[in-house]
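The other protein chains are all here in position, but one chain of the complex has been omitted.
Up next is chain A:
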Amino acid sequence: MNFKSTIGLEVHFELKTKSKIFSPSPVSYGAPANTETNVIDWAMPGVLPMVNKDVYRLGIMVALATHAHILPTTHFDRKNYYYPDNPKAYQITQFFQPLARDGYIEVEVHGKKKRIGIHEMHIEEDAGKNTHGANGYSYVDLNRQGVPLLEVVSEPDMEDPEEAYAYLTKLRQIVQFTGASDVKMEEGSMRVDTNISIRPAGQKELGTKVEMKNLNSFDHVRRSLAYEEQRQQQVLLSGGKVQLSTRRFDEATGKTVLERVKEGDADYRYFPEPDIAPDHISQEWIDEIAATLPESPFDRRKRYVDEYGIKEYDADVILQTKESSDFYDETVKAGADAKLAANWLNTQINGYLNEKQVDITDIKLTPAHLAEIIKMIKDGTISSKIAKKVFQESIENGTDPKKYVEDKGMVQLSDVSVLGPMVTKIVDDNPQSVEDFKNGKDRAIGFLVGQIMKETRGKANPKVVNQLLNKELQNR
């Protein structure tokens, strides 16, 4: 029997604001426990939550980038639940009137383009973080309480784990390039929940769905969905029923493990948040935000490939993060040759980042530095061998490349009036090489070039030296 899978994804993004969604507490990753909270986060009696305008702004950016319809009127609602990660005993979210609905993104999978719908996206507050101890106690840090989140709920449009993987990859890239979120799964600024059901091919109604929460990498998402497809098929084929349940992916075994059977939908008793007034989102504001939307990864890729003539593979490497793409764009803007800049970024800089395990935003080399190095190679001021030395100095110490080259006397020697007599002397001193050359031994030239390089401590322009040597040897 053939089965069809139906997969839907819920993705939470932490929005990159300086303060929380309803309180002015700073948003910080890694601050000492319970030091970045205030009375609003703790829901002390009489406090008044107030909406951070930037949370809407960043949410609207993502809505625009995913072709979603932004609702002109929204409001917040309370989702009631009792758990120590939230001292309010409710989460403020948007349940009835979300920020936006009916978006989509386009993915390419199995060699075909497919549009995957976004059902809705809404803004809400994060809860505190619980660390479970082995001694029967949990330890709560409320710094994360009130950090703004954007939840993006897909339509159940995905039919296999590869499509889910492609959707996640594309969604992360889109959100990252709006600048709305850091999208780092390892730091929790992007979190993925999945649900999957299967049904016999030809059956119309959907099967019973299984949820999986807190998957911590895209690979886990793909593997857990693939495992679930197989598991649910076996259950159905052996005459069983799939239970409405939540399961957890076990990294060590690659299997999913039953966490909890659901007897009914969770009873959150949503109602409109009485402390926050409804919000009207004007078209003027949306237009204003649209005008500030950074260039999308698709447009950038088109520009790199069509205008700059960069190979598609290299363009994709540059576009892995917004930071790297921005670095590249600034380098080209500062006057660097686009192809050379791509090479330097993808080999030298990425090599350095991998070796040191740092991000491009952490290095001391600026796009202006890189552009300067590339310009000096292009106009023959320095050789590419020297350029690597300069690069190393700049990336480690932030030294200005031009100044470094001048200070260290690294400028390439191309002056014929200096190199000419040097070549004559070297040829005079090495009659054996002249003999070898006459006998058709090409390596004789290599030896002589080496001698000149030694003399000039690597600064002689190899192209000029070769020309002069050839001329000199022909004349002997």
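By our rule, a residue touches a chain if its C-beta (ideal position, glycine included) is under 8 Å from a C-beta of that chain, and two chains touch if they have at least 3 such contacts; residues count from 1.
Here is the rule we use: contacts and distances are computed from a predicted model.
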item	value
Missing subunit (named according to UniProt) among the choices "Phosphate transport system permease protein PstA", "histidine kinase", "Aspartyl/glutamyl-tRNA(Asn/Gln) amidotransferase subunit C" or "Acetolactate synthase"	"Aspartyl/glutamyl-tRNA(Asn/Gln) amidotransferase subunit C"
Among A:His12, A:Arg101, A:Lys262 or A:Lys389, residue touching the chain not depicted	A:Lys262
Hidden-chain contact residue, picked from the options A:Thr6, A:Asn80 or A:Ser296	A:Asn80
On chain A, residues whose C-beta touches the chain left out of the figure	17-19, 24-27, 32-39, 42, 50-56, 75, 80-85, 89, 96, 131-133, 136-142, 246, 260, 262-269, 272, 274, 276-280
